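Okay, structure first, notes after.
Omission of a single protein chain aside, the complex is shown with its protein chains in their original locations.
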């Protein structure tokens, strides 16, 4: 841990924050609201976003050179998830977590 | 997320902090130090600890009633990991993260 | 891998089979059917079941002594998931995968 750059540590934090927000919101708020919140395309994106965030965080924690590809993919899925959340509505926490994570991941992938 | 109690949110944070510390330390510091740091019993405990921390966090994020069992198991593995880290030496961050996580998980499991 | 007992290898297979069936069915069939299939209690149980199956498999692959507790918890969640699937209906694959996994996990936990 202590060997990782401050930028990478910040990105790990954003990824795990976004994982928590997307997974937690999907499994509580979305399931309880129903309707558009459990539309297959949207719900899958929430879970895919949570999953790639965990994977990207894991690759950075390992200091694996493959973290760049994982972060690039994570940024793409986060942006797509943020757009989907905007259309569903009532998903402000997810939108913010996804946008912050995407920005941080793009920097790591550069 | 917003529906979870402050205690549960704090425990999720401790679990994900302990995951980061154990997994990151195992995959960088321990592998690079070698010797006692990669002794099978110790190294497996570090990875098992990281894994159960992720699982316990996931169950709490879902607000699943099964989080109590996951947290009880997490507390046990974290304590065992902390003791193993004490014997290996030079693992202060892990010891602290494991002890804090174990204490928080015991409260959730009660 | 080659060091694991045949019983443990069989249990790993059942756990990963149950993970595939529960996670895959939840994220395709259940989301597309809607209604009872996305009722929060049922859907969370499907995802919790998939998650504990992965965790139990991981602990066995590590040959961790903690696999017994993970397998006991896995057996309980699988049985509960099978009962929930029976009430929802049209979930025969999940019921079978959960029951087989539960039986195998109970033997490992004994």
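Labels A, B and C are assigned to the chains in the order they are written; within every chain, residues are numbered from 1.
Simple rule for what comes next: contacts are C-beta pairs under 8 Å (C-beta built on N, C-alpha and C of every residue); 3 or more make two chains touch, one makes a residue touch a chain.
The structure displayed is predicted, hence computed values, not measured ones.
From the options A:9, A:29 or A:44, the residue with contact to the unseen chain in the full assembly is A:44.
Across A:8, A:27, A:77 or A:91, the residue that sits in touch with the chain not pictured is A:77. Taking the complete complex into account, residues 44-45, 47-48, 51-52, 55, 58-59, 62-64, 66, 69-70, 73, 76-77 of subunit A touch the chain not shown. What subunit B contributes to its contact with the hidden chain is residues 27-28, 31-32, 34, 38, 40, 43-44, 47. The set of subunit C residues touching the chain not shown comprises 1-4, 12, 16, 20-21, 23-25, 27-29, 54, 57-58, 61-63, 93.
Simple rule for what comes next: only the chains that are shown with their structure count from here on.
Our note on geometry: subunit A versus subunit B, Cα centroid distance of 22 Å, whole angstroms.
Between the Cα centres of subunit B and subunit C there is a gap of 23 Å. Listed for subunit C are residues 44, 47, each touching two or more other chains.
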